[in-house]
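Questions regarding the structure given below will be posed in turn.
For this view, one protein chain was removed and the others were kept in their places.
Entry: chain A
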Amino acid sequence: MATESLLSDEYVIIESITNEFSKEDWASLLEKNDLHHTCPKRIRKSLLFGIPDSLRGQIWPFLTRANHMDFSTYETLSQRKDKIFEPLIQKDLARTFPDHEIFKDTKGPGQSGILRILRAYAQFDNEVGYCQGMAFIAGLLFIHIKSEELTFWAFVSIMFDKNWREIFTSGTPKLVKMLDCLSSQLETLLPEVYNHLQTENLELTCFSPYFITIFGCKVPLQYGMRVADMFLYEGEQVIISLLLNMLSLKQRKILRMSFEELFRYFNSEMAKECFEEFNFETLLSPITKYVESVDDDYDILEG
């Protein structure tokens, strides 16, 4: 494989950017804690390839820069209970990853951990406070990061740097924007699918949980974790790309489905099926490459 040297000394890694990071590379990156000067292409490639499970809990705070934050703030915030949001958070604790080991018990580490994390967030961002869906994001982060403080700041980074908070503000402006974006990309890149969904009268809002919980509540955790690997680095485009690629890879099947079948397929099976059958490189590839031409439909219309 050809190796490429970078002329700029801005990058920490200068040899062979085409190779993904080894476990040792990741460890040394984490030690330097300098995301800004690390080659973006190589990070992306490494994340696509998959990161060492044992380092995920450190890599996520690294990618979100959570490990630069001041820790005493969290201590203070996590102790204040908000009159309005506290009961809402409490209600959702047992309903977040209810089958996962650390979330099973009311007094277990998962439920009490995200209670404090979400409580702190409600203080930190009073406009958003707490909204359903947030517990899944905090929960997914907490399972891997394990430290409440780091999870909190990683969560804050998603909400502010990636502006995910506007999914949870009144009228969900960010969600509306992303669904519009999905819709226009679908119309351009996969017109057959787009038209079929229109014909069947299926609204793209059926994809909203994928955005709201970053796939968290919709797929087995081992896949949710891989989505988060990419999302924490690249943001919303990851969700849109995943959905477009899935719709593209499954389009033959989708085009045969009725409204009810489509809703059910999108609501549960499609994502899981795709993660089982394809790797992340395929699922996040530039969409045009994978568009199969489904000429049969045209023939019927034209004939």
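One rule holds in what follows: a contact is a pair of C-beta atoms (placed from the backbone, for glycine too) under 8 Å apart; a residue touches a chain by one contact, two chains touch by 3 or more; residues count from 1.
Operating definition for what follows: contacts and distances are computed from a predicted model.
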Remark   = Answering from "Nuclear pore complex protein Nup85", "Ras-related protein Rab-21", "Cytosolic iron-sulfur protein assembly protein CIAO1 homolog" or "LAMI_0C06832g1_1": the UniProt protein name of the missing subunit is "Ras-related protein Rab-21"
Inquiry  = Of the residues A:Phe136, A:Phe155, A:Tyr233 or A:Phe280, I need the one that contacts the missing chain.
reply    = A:Phe136
Ask   = With respect to the chain omitted from the figure, which of A:Ser184, A:Thr205 or A:Asn279 is a touching residue?
value = A:Thr205
Query = Among the options A:Glu31, A:Asp70 or A:Asp99, which residue touches the chain absent from this view?
reply = A:Asp99
Key: On chain A, residues whose C-beta touches the chain left out of the figure   = 88, 91-92, 94-99, 131-133, 135-136, 168-172, 176, 191-192, 195, 198-201, 203, 205-206, 208-209, 212-213, 217, 259-260, 263-264, 267, 293, 295, 297-298, 301-302
